[in-house]
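With one protein chain withheld, the remaining protein chains of the complex are depicted in position.
Every chain is named by a letter (A and B) in the order it is written, and numbering of its residues begins at 1.
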Amino acid sequence: MSETLETLDISDEMIAERRSGDPGDLPDDMTPWMRRTITVIDTISLWSGRIICFMLVPVIYVMIHEVVARKLFIAPTLWAYDLSRMISGAMFMGGAAYALMRGVHIRADFLYRAWSARTQALVDATLYVLLYFPGIAVFFWISLDYAWKAWERGELSMDTAWMAPVAPVRSAMPVGAALLLLQGVSELLKSIYAIRHDRWP
Amino acid sequence: SAETVIRVQSVIPSSADEVTMLNDFGADVAALTGGEVTIEVLPAGAVVGVQETLDAVDAGLIEGGFAWTHYWSGKHPAAMLFGSPVAGAGVGIDNIAFVSWFLYGGGKELYDELWDEMGVNVKGFMLQPVGPEALGWFKEPITSMDDFRKYRFRAPPGIPGQTYNDIGVAAVAMGGGDILPALEKGTIDAAEWCCPKPDSVFGFQKVLKHYYLQGLHQVVVNADLYINGDVYDGLTDHQKKALEVAANASLMKSMSYRIYENGKALQKLTGEDGVILHDTPTDYFTEYMNAARATLEKNAEDNAFFKKVWESQKAFAEVAVPFWAGAQTSNANLGRAFADSLK
Partner (left out) sequence: MFEMSNEALGVVMIGVMLFAIFVGFPISFTLIFLGVIFGALGFGIKLVALLMTLQFNQVMMEQTLAAVPLFVFMGIMMEQAGLMERLFRAVQLMLANTRGALYIAVLFVSTIFAAATGIVGASVTILGIMAAKTMNRSGYDVRLAAGTITAGGTLGILIPPSIMLVVMGPVLEVPVTDLFAAAILPGILLAFLYTGYALLRCAIDPSLGPVLPEEERAENFGIVLREFLLGLVPPALLVGFALGSILFGWATPTEGAACGAFGSLLLTLAYGRMSATRFYESLIKTLEISVLILFLVAASNFFGAVFSRLGTPTMLTEYLLGLDLSATTILIVIMVAIFLLGWPLEWVPIVLIIIPILLPLLNKLEINLTWFAILVAVNLQTAWLSPPVALSAYFLKGVVPEWDLRDIYLGMMQFMVIQLIGLALVMTFPQIALWLPELIYGSGGG
């Protein structure tokens, strides 16, 4: 939890270890290849977040369009309901890696916070290797297959009259998982640095 | 021999009549197999979301699923022809005639093919003819399609809903939980759900009083059960036969049950809740029917299996509908005369 006035704002709501700062902002004593890898990965995640956050604009637009068209012109759309849920759904799935890069995923950290950086990093690194990568990797494969089938068969959503194609929103899962795997590498490298130096990069 | 538990996740809330009849079917299966095969009904959303039910059965995550066939129209358009052939498949098939087509007009064989066309490993059982559904509930009475077009109407999903859009009705897509508050606040003015019993459980009578029973969007509605193909193949011939016999019994039981239950609900709606029944404007039938036929034609052009099923229904209808509709007319008139004498 940051405690200076400039960096603290309400978006810290529930966020225990927010990191701001630019992707290349790394200590000088870091091995060059590590530095490069982390910088590249963090930059990819940063840009994924920058692009994805703008998807809220069409969500707002689509819903306002529906509200106005329905109320004033008795001309509801068939598409607003599906588009708004699919875009906002794809947002959180696609933005998961960006959030990991920013340290946004909430931790129950009242014990963790009290540990030394080295201990924290040891725990993180172990869990990344043993659990995070295998877990997200199987999710990647199965969700890729699931999304692929939706493209192949041209599957449509069946609970609305519009019957929107579901392949694009389903693809957000393998894409999000791939970005998470990538960002996981960066997080693992940061942990390795912290194990060596007893401080986070 | 070994016991098989078939866990069936429903897409319909546990309190619904469909689930009551599904449990009844389960009891029949258990009795016919001497308890070797039991059906355990899981509530909607218990393991996977409702829309993911068929995928979960296909993969074996759950052994069975229960929905309406047209719920899977997004996977294959022909599912609509089995679950809710819009406007009676455009050829005047009602729910009883549908069962006739299904059992003796080649429908069942095509139904088995449907799942292969969809690419899912399931064995389906048609269980419950539950149509016809009502046109819906309105804030004010309507006397023509022009009236109908003045209202924001919560439309059914899929092609039946698209057909409303095609004839210029302000069809609104809305989640189930939003419908009642939206009607109350005037966000929408009219809605369809199902039939007197489910509609009164839903609570439409609290906010709307004008009810129209005659509608075309779901004159035929069928709910069915899907069992994972490997689970089904693992059953003995006797057990398979037991499922088939219980399913056929369920067709008759469900229809019978629903007529009485809906009757009781309607009696309460009009007698105690102040709901007023209206006849649907006549221009609705021609407009909706023509638009539905156009949609059916288009789907038949685009999809070979859809065409095959629809052709079969048309061929059946050419033979059966003139007889059945003719016979039904006298029934309907007689019934109307009796209903009027009660007023």
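Convention: a contact is a pair of C-beta atoms (placed from the backbone, for glycine too) under 8 Å apart; a residue touches a chain by one contact, two chains touch by 3 or more.
This one's a predicted model, so the numbers in the text were calculated from it and none came from an experiment.
Chemist: Check each of B:M126, B:A182, B:L208 or B:A247 against the chain that is not shown and name the one that touches it.
Modeler: Here the residue in touch with the unshown chain is B:A182.
Chemist: Among B:A30, B:L61 or B:A325, choose the residue that contacts the chain missing from this document, as touch is defined above.
Modeler: B:L61
Chemist: Out of B:T38, B:Q51, B:N303 or B:Q328, which touches the unshown chain?
Modeler: Touching the chain that is not displayed is residue B:Q51.
Chemist: Mind pulling the chain B residues that touch the left-out chain?
Modeler: Residues of chain B in touch with the missing chain: 46-49, 51-52, 55-56, 59-62, 174-175, 177-178, 180-182, 184-187, 203, 206.
Chemist: Mind listing the chain A residues that contact the chain we can't see here?
Modeler: These residues of chain A touch the chain that is not shown: 1-5, 8-15, 18, 49-50, 52-54, 56-57, 59-60, 63-64, 66-67, 71, 81, 84-86, 88-93, 95-96, 98-100, 102, 104-113, 115, 120, 123-124, 127, 131-132, 134-136, 138-139, 141-143, 146, 157, 166, 169-170, 172-173.
To be clear about the criterion, only the chains that are shown with their structure count from here on.
Chemist: Hey, which residues of chain B end up touching chain A in the complex?
Modeler: 50-51, 55, 70-75, 119, 149-152, 155-162, 164-165, 170-175, 187-188
Chemist: Using the touch definition from the top, list the residues of chain A that touch chain B in their complex.
Modeler: Where chain A meets chain B, its residues are 70-71, 74-76, 78, 80-82, 146, 149, 153, 155-163, 166.
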